[in-house]
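These notes are about the structure you will find just below.
Of the protein chains in this complex, one is absent; all others appear in place.
For subunit A:
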Amino acid sequence: MFILTKVADLVQIAPDDFRKPSHMAIEDNINSKYGNKVVQKIGLCICLWDILWTSEGLIGQGDGMVNINVEFRVVVFRPYKGEVIAARIMDQSPEGINLATDFFDDIFVPWTELPEGSEFEPSDNLWIWKEDDQAMYFDDNEMVRFRVITEEWHDQTPSKPVEAVEVPEGTEEAPAPPINTKPPYTITGSMSGPGLGCCLWWE
């Protein structure tokens, strides 16, 4: 579920951080740059694990920043394919179930990956797994286990501005330009199989 990633980066310490001992200033700097951020194809960074190496600090011309090359390791959330983890049901729709852990929200289980015999109940807005005349409910906020099947990355670099389209006579306004709202890192999971689904079922 969690891995260590080794990174080399230039850390710049601003003069108002000079009161801190160097290792603390470096740690705070790395934590504020990486903490709770998704790095593409790496995962969701949580915090610094350890500092492996640092260069001498160098002050450049023009500002008072101390520049240090640092090699360090960060704790990263990156479940591997096939790993089973626990999460909470946040939202349900005919397309599937949205899950979230306390720190990561973008987990989706499509309806094709729900246990065989699952049906969506539109009036209650929830999925029900019917097996041997027994109905088991996917209640909201319930803890479930799921298996990671795929991951998807979306680079968040800004796209170039959309050129204005000529509005044909008679129509009111131009269609709204598409906005990039895709989360940077999404996990698709499966809940069909023994041990998967609500934790309560297997206790």
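The rule is simple: a contact is a pair of C-beta atoms (placed from the backbone, for glycine too) under 8 Å apart; a residue touches a chain by one contact, two chains touch by 3 or more; residues count from 1.
Just so we're on the same page, contacts and distances are computed from a predicted model.
Colleague: The chain dropped from view, which UniProt name applies: "Large ribosomal subunit protein mL44", "Dynactin subunit 5", "DNA-directed RNA polymerase III subunit RPC9" or "ER membrane protein complex subunit 2"?
Modeller: Looking only at the record, the undisplayed chain corresponds to "DNA-directed RNA polymerase III subunit RPC9".
Colleague: Of the residues A:I51, A:M65 or A:V84, I need the one that contacts the missing chain.
Modeller: Result: among the candidates, A:V84 touches the missing chain.
Colleague: Against the chain that's been left off, what residues of subunit A make contact? List them.
Modeller: Output for subunit A: 1-9, 24, 28, 31-32, 34-37, 39, 41-42, 44-49, 71, 73, 75, 77-78, 80, 82-86, 101-103, 143, 145, 147, 193-196, 199, 202-203.
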